[in-house]
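Of the protein chains in this complex, all but one are displayed in their positions.
Letters A, B and C mark the chains in the order given here, with residues in each chain numbered from 1 onward.
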Amino acid sequence: MDFNFTREENEFREEVINWLKENLPHNISEKVRSYKRLSKEDYEIFMKKLSQKGWLAINWPVEYGGTGWSTIQKHIFEEEIVKANAPRIVPFGLNMLGPVLIEYGSKKQKEFYLPRILSCEDWWAQGYSEPGSGSDLASLKTIAIDKGDHYLVNGQKTWTTLGHFANKIFCLVKTNTKCKPQEGISFLLIDIKSSGVEVKPIITLDGEHEVNEVWFTDVKVPKENLLGEENKGWTYAKYLLTHERTGIAGVPYSKSAIEHLKKISSTIYNNGIPLIKDPIFSSQIAELEIDINAMEIFNLRTVSAASEGKAPAMESSLLKIKGSIIRQKTCDLLRKAIGPMALPYISEQFDEGWNEEPIGPEYVGKIAKQYFINRKISIYGGSNEIQKNIVAKSAFKL
Amino acid sequence: MDFNFTREENEFREEVINWLKENLPHNISEKVRSYKRLSKEDYEIFMKKLSQKGWLAINWPVEYGGTGWSTIQKHIFEEEIVKANAPRIVPFGLNMLGPVLIEYGSKKQKEFYLPRILSCEDWWAQGYSEPGSGSDLASLKTIAIDKGDHYLVNGQKTWTTLGHFANKIFCLVKTNTKCKPQEGISFLLIDIKSSGVEVKPIITLDGEHEVNEVWFTDVKVPKENLLGEENKGWTYAKYLLTHERTGIAGVPYSKSAIEHLKKISSTIYNNGIPLIKDPIFSSQIAELEIDINAMEIFNLRTVSAASEGKAPAMESSLLKIKGSIIRQKTCDLLRKAIGPMALPYISEQFDEGWNEEPIGPEYVGKIAKQYFINRKISIYGGSNEIQKNIVAKSAFKL
Amino acid sequence: MHFNLSEERQMLKDTIDRFLSDHYGKIKNHHENSKLIEGFNPKIWNESSSIGMISGLISPKYKGLGGTGEDIMIIFELIGKYLCVEPFLSTGVMSSTALSSCNINVEQLMDDIISGKKIISFAHSEVESRYDDSYINVKATQKDDFWYINGTKSFVLNGDQASVLLVSARINGDTLDENGIGIFKINSKDYEIRPYNTIDGYRASEITFNNVTASLMCKDEIAYNCILETNYAAALAVSSEAIGIMQKCFDLTVDYLKTRTQFGKTIGSFQALQHRMVDLMIEIEQAKSSVMLAAGTYESEKNIKYRNVSAAKNLIGRVGKLVAEECIQLHGGIGMTWEYNLQNYAKRLIMIDHLMGDSDHHIEKFKKFSKY
Partner (left out) sequence: MHFNLSEERQMLKDTIDRFLSDHYGKIKNHHENSKLIEGFNPKIWNESSSIGMISGLISPKYKGLGGTGEDIMIIFELIGKYLCVEPFLSTGVMSSTALSSCNINVEQLMDDIISGKKIISFAHSEVESRYDDSYINVKATQKDDFWYINGTKSFVLNGDQASVLLVSARINGDTLDENGIGIFKINSKDYEIRPYNTIDGYRASEITFNNVTASLMCKDEIAYNCILETNYAAALAVSSEAIGIMQKCFDLTVDYLKTRTQFGKTIGSFQALQHRMVDLMIEIEQAKSSVMLAAGTYESEKNIKYRNVSAAKNLIGRVGKLVAEECIQLHGGIGMTWEYNLQNYAKRLIMIDHLMGDSDHHIEKFKKFSKY
């Protein structure tokens, strides 16, 4: 057991910090910091820089353009990009489709798609959930009918994050309806520009547009866009969902949020005493900080076991559950800290170029919004309830 | 809506208080207060006094010797006997069997048994649970075989509270095993002195003997001891379990416990400050007090609706769940309050006549024991999990 | 002791319920309201006056028809049920309470409130005051016979529609002193106003005074007492509102659990979700009971009144958060969308914890008034 980073790891951290200082444009990190709406270009500028440096595909093997980093290195990298207020690395192509393509794609598909992900030429969206199939993914209804050289796709996907920026979407579709649901699913790569595809915004409770519905009406998808074998899509889908993800607990976000919380708690006064000295409020912060510190070790234990080849299937569910609760709790204490300053909702404040005087300190504007939108963390990517079902099944064999 | 007691209700309370002052023997209330072990006689002395006064059977109709009190009066009475440190009124004959007898018993049974309950000649025990059937009561295995003029009973009951004081036990037994479990159950009244009945102590985690196993080996039970009809026992059993019980939330106990907690918290110092002034600890007390105050209203709302004839089936489950959690929480804060003084366990301290110096104030000796033993409140009488199932079924029709 | 409504109150409740149902039943989603420039619908406000919904909040002493804790509870529970955005809180409860606590003749203003003629806002909070009743930096200075107000008030509910402002200002002493406060009336519109929507779809303003003429209503003990009375009346009102909201969140969730199917079953058939719903049910009943206690003892002496309102507001803060978060979670994705009405209820429920003191604030108050 050794809780110190090695010299090499510390040097790596330095390298990341320095690179970010030089390459992450200040106007973009400022937008992230102040919670402004990001344009497609904002994401791409940063990802292209990472790509040039060779740091974009941290979970791919070196031969395909990956970094070959250890899990500790990935952890350090993820921590530093959050600290630096970088835009998040859009995961759909890199961390979701990429590994599936590498494992199951044809040589031709790999040669075509992987470089386009690395170059940011393709922006992928994820077509898994449907209005009628959330937790019960296998019950999906989108259908692809074999028309010889192509499939004819009809149906609807939903919760498609940043789908309005995407030019491609990978979809689970039904290619056989006469068997067990899991056995009739195929994995298709679809061009969003195809005729019959329509992307419609979903506005979330914070008033923002990040997710979408994607409708398919008689969309022709060439057969060569089938990934792997027909009716084997469920295997690929599960591979994608369980593929090792160091970041699942969101520890860097929680750490950065609690630092922010402690900082503002020394400037907000309650009955003449700063909140960080208020016995009740400071104890709530402290308990949360203790939880986060424990979570960080829990996360590192898991990823380092994974890097030694121990399968972390169940642990990643545990990390997802507790990580989401902790992140939500940081948002909760932030909203409590600012008291009535949480009330004003000035939507324009989050547009680029808005420079009126905010109400209260600049940071308060985003806090209530963040609290509300981050309720999603325990819902998306397999809700906490589903994760618990998975754990119960695999851990207790109950 | 009116939150004041009427003049009549206040006068009634005075009457109860005064009666208790004069009739509850001081040595008994002292034993209850200091958590000493009670003898069978201690219970009986008090119950006989109540019986003489006509106050023993508060849930029976007047014609059978009940009080005819309103629910508010019952509430006041229950509150005052707790405040006065009276032994609890042993409920098995009075509140469990009594109402069932009155509703379903034969004229002869009523005439024989009810007066014996009122006079304390009979001490009833409850024979419901079995080792294999806790929550799933209908799966009971104790069997009664028809032998013409009597049943031959074999099997085992468990968790029989104060069974070692009882001379009678009412039991659910199987009289038909070839049908749905619920349809083959009968309700028998059994003399514990019968040959073949054996009562064995169960020691609980606090080291005390309050509950028992009761074993039946070829016990002959006269047919006249069948209550109601053969194979209809499930109906009577359910009637017993759902029969209105004003006391299910245990509010008087919680109120008395929080008063005690507040009192001792002004004498125990933490870092030089009494706990009642400690910001963290006092907030925990306050939240609990708020919960108890709300629970009291919730309880009164329910019992007063019940007295107007509105059926409280689901509400009594809600009261049972929350009432048990709150009572357990009072025990939890009491144990926290006394810190390391919770450690010593001097069993003799709870015997009558022990008069050595206690370690720390006299009241600390019982607190950890109470905390542990009161974990039972959320388990017995239908665990909180079972209560939730009942509510879900009746409230949501899910 | 009994827990039933009197016949008159039951009638008032039924009338208001029908009235709000008629008007709000047509609105599919609460956020349609928040797009209104005024922040509310003046037509509904005027009609609410004629059915006695405003006078129900005001004591017969001022020609109202109610004004007890129980009245506030009944009316605000319905306001919560329909997420009614009209200025019942700012004008009907806060300003009427402030006026009646000033110990001067306020009959004309009360008449104007009851008749729905005037919106009056109580401007007390400042951007840094958090929930402190005595935190006041806005200054009042006297020159000749006139009073002048300087400084900025924040979070003034319905401030942009108000024709009269009641403003707390410091005549002397330090920021947090309970003494040296005055309550002033401002009739003019000679101030800078910055109106905005709140995140839960209501309307508030930041108002800056530069030497604005004002008339003194009361000061010192009376003024501090006026602030306390006003904040506590508002705390009872929003706690009651929360009860209506929580019940609605619960009902929406039960409906959803019954209709949504996954894995071939309604999700309501999953035991883990059922047990959580029962927990919610219990906590909502507890919160309801706590508000009933506060409402039913609202006419008692101040220590009891404040103690019980603080208890209710504390419990509402705790339970409200649980209900909002659990109901969204149990809905899954749909609960996160703007189009589905649950989010409006959930947002209001959470933001009620940001009005008139959050759960932590009121636990301290509860301890204070319980003499811990």
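Here is the rule we go by: a residue touches a chain if its C-beta (ideal position, glycine included) is under 8 Å from a C-beta of that chain, and two chains touch if they have at least 3 such contacts.
Keep in mind it's a predicted model, so treat the numbers as computed, not measured.
A.B. asks: From the touch rule at the top of the page, work out which displayed chains the omitted chain touches.
C.D. replies: So, taking every chain into account, the missing one touches A, B, C.
A.B. asks: Which of A:18, A:217, A:267 or A:283 touches the chain that is not shown?
C.D. replies: Touching the chain that is not displayed is residue A:283.
A.B. asks: Which candidate, B:139, B:167, B:217 or B:266, sits in contact with the chain we can't see?
C.D. replies: Of the listed residues, the one touching the omitted chain is B:139.
A.B. asks: Please give every residue of chain B in contact with the chain that is not shown.
C.D. replies: Against the left-out chain, chain B lists 129, 133-136, 139, 158-159, 202-205, 207, 268-272, 280-281, 328, 332, 335-336, 339-346, 359-360, 368-369, 371-373, 375-376, 378-380, 383-385, 388.
A.B. asks: Suppose we count only contacts with the excluded chain; which residues of chain C make the list?
C.D. replies: 270-272, 274-275
A.B. asks: In the complete complex, the non-displayed chain touches which residues of chain A?
C.D. replies: Chain A touches the chain not shown through residues 1-6, 9, 72, 262, 276-277, 282-283, 285-287, 289-291, 293-298, 300-301, 304-305, 318, 321-322, 385, 387-389, 391-392, 395-398.
Everything below uses one rule, namely that only the chains that are shown with their structure count from here on.
A.B. asks: Chain A to chain C: how many Å between their CA centres?
C.D. replies: 38
A.B. asks: At least two other chains touched by the same residue of chain C: list those residues.
C.D. replies: Each of 363-364 in chain C touches at least two other chains.
A.B. asks: Got the chain A residues that touch at least 2 other chains?
C.D. replies: Residue numbers touching two or more other chains: 280.
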